[in-house]
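Just one protein chain is left out here, and the rest sit where they should.
Presenting chain A:
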Amino acid sequence: MELHAELEAHIDRWRGYVQRRQAISPADVEELEDHLREQVADLQATGLDDEEAFLVAIKRLGNLDAVSREFAREHSDRLWKQLVLVPEDSSDAAAPRRELAVVLALAVGAGLAVKAGLTWIGDGEVLARNLGLLVFPFLAAYFAWKRRLTGQVATALLVPFAALAVLLNVYPFAAGGSTEVLAALHAPVVLWLLAGVAYVGGRWRSDGRRMDFVRFTGELAIYYTLLALGGAVLVGLTFAVLQVVGADLEPVLEDWILPFAVPGALVVAAWLVEAKQNVVENIAPVLTRVFLPLTIVMLLAHLAVLTAAGGLVDVDRDLLILMDAILVLVLALLLYAISARDSLAPPGLFDVLQLVLVVAALAVDAVMLTAMLTRIAEFGFSPNKIAALGLNLLLLVHLVRAAWLTVGFLRRRRPFNDLERWQTRYLPVYGAWAAIVVVVFPVVFDFA
């Protein structure tokens, strides 16, 4: 058959239309295309030109909606997007298998590291400081392998990691001191942002890639939770069965299952999120939409309780820590709402809700800052108070600017992109603050 450019263009366009039908698989498209081309060739043989032959052949093939409905009736499973982790009949099946092997090896490695830590360091504060350090290399190694990190980026990751590892173990922390607890709490934040550098393949300056890492973090949290739930069900059932026969699972659970499962699941969850990207709709944004209005209600209730409680000096410090956690959660919610939004869409109801959320969070933050300052004025400085104060000030700046930019966007003075960029640009500040808490606080407060 000689070349018919026009006809090929027609067929290409038609293939594009058909490919968009979820019920029609790529193999079916190929089958239909073969049919179409045969039909066209036969019609051409009867004297029709390309255009006519194509139109008649398309007409005979039938209404695409009806045909695709018929396919859907036969293959209803195809309407559920399937996540194929290890394809069975693809020519390059070796690559996903290799990835699975790497992931499993790294997951076991992370488990071994934690188990070794438990065995040689014991399960006290020293291990708590080092836990992140034990797991981080395996997660980072997965991204390094996946993104084929350059030596330069790998060094940029290794140096801060090594420095953190040395400092955390060389510092003479006082037993039971708060600087130690603060360091143990903030080290994972630093490590997570380092993992982010590995995730974005060293392109950490790119706003888009940073946002990808934010999305990745949210999906990872959800997948990890799902894995943990599934694991808990299995462990629970095993517990029950073993109890019936009089055996006790608890020592095995504590000594072997948890040390391997908890860090291993993190690596596996990271792999799942990587594999599912593009295939399955993200869940985090959907949850965000559900929880955005609910969180506003929660924040308003908190605000009412806080102001009704009166004397802010007497506010329990546990409550302050709780409220800090809630504000961080609100921030995460805000980040996801922003990461999931089409940045070109005009302002809508959810953007107004988002502003309400930010303003409510600001009000809570302001109440907390007042409470903290009064406590500091009353009882003086302590590492805990300064760490909390610092975090609250960071949150305040973040939220104020976010509110300002949201107002600008709602009044159509600014593009949504400004708001997005503000979020991604501000993220490293939290890492820097966490690094300060880990590195500088113990020295300043004499390791107390």
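By our rule, a contact is a pair of C-beta atoms (placed from the backbone, for glycine too) under 8 Å apart; a residue touches a chain by one contact, two chains touch by 3 or more; residues count from 1.
Basically, contacts and distances are computed from a predicted model.
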Among "2Fe-2S iron-sulfur cluster binding domain-containing protein", "Autoinducer 2 import system permease protein LsrD", "Cell division protein FtsX" or "PadR family transcriptional regulator", UniProt's protein name for the complex chain that is not shown is "PadR family transcriptional regulator"
Touch with the missing chain holds, among A:Arg20, A:His35 or A:Arg425, for A:His35
By the document's definition of touch, the residue of A:Glu74, A:Asp248 or A:Asp446 touching the omitted chain is A:Glu74
Contact residues on chain A toward the hidden chain run 1, 27-28, 30-35, 37-39, 42, 60-64, 66-67, 70-71, 73-75
